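Certain chains of the assembly are absent from this excerpt, and the rest are unmoved.
Each chain carries a letter (A, B and C) given by its place in the written order, and its residues are counted from 1.
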Amino acid sequence: MLRVYLSGEIHTDWRDQIVEGAKDLGVSFDAPVTDHAASDDCGVVILGAEDNKFWHDRKGALVNAIRTRKGIEEADVVVVRFGDKYKQWNAAFDAGYAAALGKSLIILQPPEHDHALKEVDAAAQAVARTPQEVVEILRYVLEGTLPG
Amino acid sequence: MLRVYLSGEIHTDWRDQIVEGAKDLGVSFDAPVTDHAASDDCGVVILGAEDNKFWHDRKGALVNAIRTRKGIEEADVVVVRFGDKYKQWNAAFDAGYAAALGKSLIILQPPEHDHALKEVDAAAQAVARTPQEVVEILRYVLEGTLPG
Amino acid sequence: MLRVYLSGEIHTDWRDQIVEGAKDLGVSFDAPVTDHAASDDCGVVILGAEDNKFWHDRKGALVNAIRTRKGIEEADVVVVRFGDKYKQWNAAFDAGYAAALGKSLIILQPPEHDHALKEVDAAAQAVARTPQEVVEILRYVLEGTLPG
């Protein structure tokens, strides 16, 4: 069975498209918590409030890392989505983390980011433009069949 | 001897400040090629031109990775500087790469990036605001002495 | 599935509280033998008595380590409980062992131990005060939901 971790942008439905498109492939998908508010506040909600926003963020980021690290470390393929907005440094961080562990990386990005992502792309097995392309890669890798 | 890799922003003199401030500490510093034009074009200048900008960039990024990976893999401490401009995904990628290898990370960043860098910071040993603070950490780590 | 190893204090029911609270999460829990007398004497009961208490203890500690090491090495998350009594060096030893293996650590400790545990906590993803908080972390990590 192929295990795929879906990292990065959380404000569009790209993960749903991939999971739906690959539903017959027997792939096991994992991902970070995509509820933005829960993700930001998980640390302080569970472990107690912080006056300082820096430590508020730290507590949450450390808790989220339990899930993220496990997801990446157990994955065969890590798909990292860079969207149109935000800094998305956590996505690039996940890509670097996955690369250092020798994971197969697929980067899903619009062409306007190509130059800025060249170091990330150079560590990847594929640069895809749409969730559908990611699905087609997964299908080919698992079944050897191409679209069309 | 402590080996320190200085990753990230290449348009200000933060590396020089750290190297100068730490010059009596016997630290061995390494860094990417900071000549922006050379870094972008190294692949095609050496290995031949490409019509397609995507592969132009790929060739260069792959060659640069020879240096970057060696620098990070041999480092005890990886300092990653996030500046005011650009996407800086390669900096976050290096941070993730270093974190996965268990390196000590020091992130050098302005406070306005704190929320966006919370996942990166959570993997780091220190978040510094100035090159001088990085020097003080290196001095403390090596000699046990604090400033002032 | 998340595998969690519950290390440390064996004289209160904190493990039961976590297992009960997380019973709907599909977590696989492991732990050391918590029968204090059996744990102390397993070596000599099985392998023969020793005149010297030092070797009596050694025989038992080596046998217990078969279970402990397997439990930690296979865990995704290691929870280490520091209670009110005893030296608890084996708990701190387990925490260091887990940290070196890159496991996610959750430390469960009363506030009065905060200063003494600062090095251990700095290697952890979370410092919890109650078994309930540990359960909430596990629930959030697995399901993305927060309490309340």
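Keep this in mind: a residue touches a chain if its C-beta (ideal position, glycine included) is under 8 Å from a C-beta of that chain, and two chains touch if they have at least 3 such contacts.
Computed from a prediction, not measured in an experiment: that's the story for all the values here.
Chemist: Just want to confirm the stoichiometry: 3 copies shown, so how many copies does the whole thing hold?
Modeler: 8
Note that only the chains that are shown with their structure count from here on.
Chemist: In this assembly, which chains make contact with chain A and also with chain B?
Modeler: Expected: no chain.
Chemist: Rounded to the nearest 5 degrees, what is the angle of the rotation relating the C-alpha atoms of chain B to those of chain C?
Modeler: The rotation relating chain B to chain C comes to 180 degrees.
Chemist: Distance-wise, how many Å sit between the C-alpha centres of chain B and chain C, to the nearest whole number?
Modeler: Distance between chain centres, rounded to whole Å: 37 Å.
Chemist: Per the centroid of Cα atoms for each chain, what is the distance between chain A and chain C, given in Å?
Modeler: 31
Chemist: In chain B, what residues contact two or more other chains?
Modeler: There are none in chain B.
Chemist: In their shared complex, at which residues does chain B touch chain A?
Modeler: Within the complex, chain B contacts chain A at residues 53-54, 57-58, 60-62, 64-65, 68, 82, 86-101, 113-123, 127.
Chemist: Can you list the residues on chain C that touch chain A in the complex?
Modeler: That would be residues 2, 76-77, 102, 104, 124-129, 133, 136-137, 140-142, 144-148 of chain C.
Chemist: In the complex of these two chains, what residues of chain A are touching chain C?
Modeler: The touching residues are 33-35, 38, 41-43, 45-48, 59, 62-63, 65-67, 69-70.
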